[in-house]
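Here the structure is laid out as structure tokens; the discussion comes afterwards.
Note that one protein chain is taken out, while the other chains of the complex remain in position.
And then chain A:
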Amino acid sequence: MSSNVPAASGPRERGARSVRVIRLLVLLAGALAFLFPFYYMVVGSLRKVTEGNLSSAAPGDVTGGNYSAINGAISLGRSLVNSGVVTIGVLLCTLVFGVLAGYALARLEFRGRGGVFGVLLLVQTIPFQLLTLPLYVLVVRDYGLGDSYAGMILPFAINSTAVFLFRQFFLQMPASLFEAARIDGASELRILWQIAIPMARPALLTGTLLTFIGPWNEFLWPFLVTKDASKQPLAVSLAGFLSNLQGTVSNPTGAVMAGACVLAAPAVVLFLLFQRHFTQTHIDSGIKG
């Protein structure tokens, strides 16, 4: 390729190549900084003795013992089921009620639509953490939902960013489609189900992915709501092990790393499968919201 370039652009070409090398070096350094802790987590989870010295960074002494140790200490299966139930509950509520709200905001005229849209934007600016205290008093003390899935799901039930995303997507669809169906006398629910939703599959996938990582990764709220260990999702039970159960196993660091791998794996796998869906929407919602 470079042989075709006229001789005059020779120095420029060489400059472009060195810029390219610098780019790649910078990116490699970045990738190393981002990926090393993940690598270290996996290696640490597989070693018989997990220590912090330099030689411990290389794989060796492989054992699955740390996984059975953490399983014995915090019961991985039960914790995973709890995380799964909470996450699926949130996903169902967001996909059903969030899609309905997004469709109405984009395609239906009704009184107070502007107000509802204003609420949607406002809700995204108030961080939920700042409301944990009154929510705790209401959910745990007044409604008696402590140690229940409903109590863990409630604050996340309908992801507002996903509602915003659904609205944007329905808004981009050609209006003639909806008009034609309405003239044919189709009900709104039918239009939504048979026309809008099949076309909105990419938005539903992105909405699902961005909603998934919220409740799956969340620590503070389920930590407040669950005192009963058998109801704790994995993030909470692992954090509990991290702060006060480490004495119960022979290689505590290895056990913590094993738990961290299990907690991280589902989100990482989903991300690797649907990478583009994750990055695009987060950015879009970040800029617009």
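Criterion: contacts are C-beta pairs under 8 Å (C-beta built on N, C-alpha and C of every residue); 3 or more make two chains touch, one makes a residue touch a chain; residues count from 1.
Here is the rule we use: contacts and distances are computed from a predicted model.
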| item | value |
| --- | --- |
| Protein that the absent chain corresponds to, by UniProt name, given "Transcriptional regulator", "Rubrerythrin", "(2Fe-2S)-binding protein" or "Sugar ABC transporter permease" | "Sugar ABC transporter permease" |
| Sole residue of A:85, A:229, A:245 or A:267 that reaches the chain not shown, by the stated touch rule | A:267 |
| Identified contact with the non-displayed chain, of A:101, A:165 or A:249 | A:101 |
| Residues in chain A touching the chain absent from view | 20, 22-24, 26-27, 30-31, 33-35, 37-38, 40-41, 44, 50-54, 56-57, 93, 96-98, 100-101, 103-105, 108-113, 116, 119-120, 123, 125-138, 141, 144, 154-155, 157-158, 160, 163, 174-176, 179, 188-189, 213, 216-217, 219-220, 224, 235, 238-239, 242-243, 253, 256-257, 259-261, 263-264, 267-268, 271-272, 275, 278-279, 282-283, 286-287 |
